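As structure tokens, the structure follows; a few thoughts come after it.
A protein chain is absent from this complex, but the other protein chains hold their places.
Order of writing sets the labels: A and B. Residues in every chain begin at 1.
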Amino acid sequence: MTMYDVELQNVTKRFGSVVAVDHIDLCVPRGTFLTLLGPSGCGKTTTLRMIGGFEHPDEGTIVIAGQLMGRTPPYRRPTSMVFQNYALFPHLTVAENIAYGLRERRLDRQTIERRVQEMLRLVALEGYGNRYPRQLSGGQQQRVALARSLVIEPAVLLLDEPLGALDLKLRRQMQLELKRIQNQVGITFIYVTHDQEEALTMSDQIAVMNQGRIEQLGPPEELFDRPRTRFVADFLGAANVLTAEVLAADRTSACLALAGGRLVVHEPDLAPGQTVAVVIRPHWLRFARDGDAAVWQGRVTERVYKGATIAYRVELDAVTAVTVEVPTGTGDLLPTVGETVGLAVAPDRVRVVRE
Amino acid sequence: MAERRRFTQSRVRRSSHTSLTTVALTTLTALAYLYLFAPILVVVVASFNASGLTSFPPTGFTLAWYRELLRDGDLLRALRTSVFVAGLAALSTTVLATLTAWGLSRWQSPLRRLLQAYFYLPLVVPGIVTGIALVFWFRRLGIPLGYPSVLLAHVVHAFPYALALVLTAFATLDPRLEEASQDLGATPFRTFWRVTLPLVLPGIVGGALLSFTLSFDEFVITFFVTGQGVVTLPLEIYSRIRFLISPVVNAVAAFVLIVSMLLAVAVQLLVLWRAQRAAAE
Partner (left out) sequence: MAASNVLLAPPRRLPAAVLLTVLPAFLLLTGFLLVPLLLLALYSVYSTDPVTGLMRPDFTLDNYLRIVTSSVYRRVFVRTVEIAVVCTLIALLIAYPVGYTLGAIVPRRRQPFLLLLVIVPFWTSYIVRTYGWIGFLQNGGFLDSVLSLLLPGTVQLDLLYSRVAVVIGFVHVFLPLMILPIYAITRSLDRRLLEASADLGAPPWRTFLRVTLPLTWPGVVAGASLYFIAVFGSFVTPQLLGGTGDLMIGNLIADQFGEAFNWPLGAALAVVITLVVLVALGIFFRFADLERLHG
């Protein structure tokens, strides 16, 4: 018995000349909420559909719950999918939709009836069993789709941008709800989205995908605080990406020159003279106070009030400008447009990334 | 301020003009509808007219012409022939169209478009050309003109219409529904039975009713490919009205009109019902 529910090894999928998924490896431990995050066309949906059995890999193997899948059709896989637009059967009632998979499993009527009621309770839709999908709101339809998939007790639940059609408020509410349900049923969820906020809120693990490959896999905090590539830094949250030159380096750290400032970062394997990309999140930067060592001097060109924070645009030199985000209401005296300021950053916050 | 005034004025002018145009267009449309239904109304009214004539006003109400119709052996025989032919033609056309639509909807390539265009060929060949081409061919093959030739011709004639309806039904079917069904454990066969068929059924029934109507009303091709003993109702009516107008023909014509219109309404309601359901989702 393996501890992984889903294992992808060297999986590749091509459509004609387009490589949709490019030799990816992925292991999902049992009970994990894993999100495949990336822009459209990055291969996340194809990956999900291969796990579900709707597409078959051209290369590589997929193992689900310890079984090698090969060309096993969807109806013989221990997975279940919540589709992007729910794909509820329009000619069946909510209860019949939920009972669909149970009837395929030849369960007796009482069992089906009981399980359907349990599911309706789980997704907070008691009393809606006799309605048709079109009589429900988007959020309710979403819950029915979830119930319909969960009721057949899959080892892995696949979710293909299930919240995409909902409005922002409902989406936030459903995010929490999905997380609650996942905790309650305890099975593996693989969730596909292009919404980074959604990914950060719900996931135990996030795999950021780009051009058919996984750029980085890890818990949300790790991806956010320690992005390994420029793409990951850009895709998850706002980031200042600057070009720096390595002035000096030893085994554990390096001294970088960027936009006229100097920084020592804890980053191994750099060579003097090398040019690298550096990521600094706007909220890692702060205005240098008296006695604070300013790394850069710059001029404030823009100030945007955002409620909890204020975003500043600061020009460091003729070609480089950075965004700085500072909290409001701290009582600190904040600079105005046109003012010259000093900027500081904690060295352990600065990330050197791959292009 | 000035700008705002100009804006309001232009709005007022526009809307008053629009309403005038609207009245004119609506009136014209109403007249066009009258024109579309005029001959139909004349026949239906005349069929109940005591005088048996199409003149206005009618002299009185009578069912005499319908009673006479019931005694008219030739017309009744023609009616039976038409129902028989149309029934068989509708059945074969629908089976064929459903099979074809299923296949086409499962396959996407430039070749598919070409094939689909080919299937619509009967739509653009004038009936008279189809008619004589078929006569030549049946003679050449030695197929006797009669029920088989009429039936084949009717299936060819009705096929593209039925195909279009069924194909639309398949096209509006979300492929994800079939995937969802398989995902929930249903085999392809079970999926067809539990999801695909129920969802495309209105299209299939529509196709069947439409094929029936088309076959029942077909005249031009039938005129050529029919043989001894196969006189469909349109042929019988045609042979009678070439020479004189008769009240009993009014009755059978009114009957045909009403049956066809009911079938047409049924098909359209099915199509509409589908469209509205699709819109509701």
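In this text, a contact is a pair of C-beta atoms (placed from the backbone, for glycine too) under 8 Å apart; a residue touches a chain by one contact, two chains touch by 3 or more.
Because the structure is a prediction, the values reported are computed rather than measured.
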{"item": "Hidden partner interface residues of chain B, rising order", "value": "10, 14, 17-18, 21-22, 25-26, 28-29, 32-33, 35-40, 42-43, 46, 53-57, 96-97, 99-100, 102-109, 111, 115, 118-119, 121-122, 124-130, 132-137, 140, 152-153, 155-156, 159, 163, 175-176, 210, 213-214, 216-217, 219-220, 223-224, 234, 237-238, 241-242, 245, 249-250, 253, 256-257, 260-261, 263-265, 267-269, 272, 275"}
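Throughout what follows, only the chains that are shown with their structure count from here on.
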{"item": "Euclidean distance of C-alpha centroids - chain A vs chain B, Å", "value": "53"}
{"item": "Residues of chain B touching chain A in the complex", "value": "174, 176-177, 179-187, 190, 194-195, 198-199, 277, 280-281"}
{"item": "Residue numbers on chain A that touch chain B, as the complex places them", "value": "52-54, 73-75, 79-81, 83-85, 87-91, 100-101, 104-105, 133-134, 148-149, 152"}
